[in-house]
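Left out: one protein chain. Kept in place: all the others.
Entry: subunit A
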């Protein structure tokens, strides 16, 4: 029910009261009911929180994040209880830094956190605005601050997610990136109740970036390192992915995925611990399977759900 509708309900009740159709206590009772209904919508929704927590738990690995979510949940509960007892209750500063290689789940976690914090009632909307250097850094003097402000305005009530944040500091002394950082810091302090800023990027680059901006590090109380997935975890991720899409991996297909992943790991350390790589393999396999089935002409249920060894390929050919 929208706001307009809500005030209409009040108006109707008051009209009836004025015309002498209902008694005062009836009118007040109606108003209370209406109000409680609206409050329920805004208040933390325990069911939603639980559902999200389950969703978070189903993510493979990411132990640190799961622990953090539990911490925040407990903290909010306690703060609310304290408020009921009229004790001082602080709002939580939740700006975060995510460090990790590409494909280790940073964006996924940010999106999920947005939803969870929204359900807990910490954030108003819980949306995630993904921002990159080009969205923040302007082309001329004064342009940058306006751009940053606009992005912050858009992210209010949710999460502003800056991927490869160190690119802001790139470009030397005369670059406007520094101005962007300053404007950002101001924004995150001003709106710390209703905005969460997440800086994300590769581990080493992020650490260098934070070292060169000492004020920055202390403003982000939460640092999470996203470690590369182990081969076991990657296989689990692959299984989860196909399950979600209602497919099954045959045993030999699984073995082939494992072989491809371990080979990649030797060739290239940085992108190897990578769920995105797995996703690409699976999606490619699904396409390959479609072609194979179309050519073979057998469409039994078994055929439709099984991904075979031949479907798994390393690169597109």
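Simple rule for what comes next: a residue touches a chain if its C-beta (ideal position, glycine included) is under 8 Å from a C-beta of that chain, and two chains touch if they have at least 3 such contacts; residues count from 1.
In this text, contacts and distances are computed from a predicted model.
Set against the options "50S ribosome-binding GTPase", "hydrogenase (acceptor)", "cysteine desulfurase" or "ABC-type spermidine/putrescine transport system permease subunit I", the UniProt name belonging to the omitted chain is "50S ribosome-binding GTPase".
Touch with the chain that is not drawn comes from one residue among A:17, A:51 or A:129, which is A:17. The chain that is not drawn here is touched, among residues A:32, A:77, A:146 or A:304, by A:32.
In the full complex, subunit A touches the omitted chain through residues 10, 13-15, 17-25, 27-29, 31-32, 35-36, 39.
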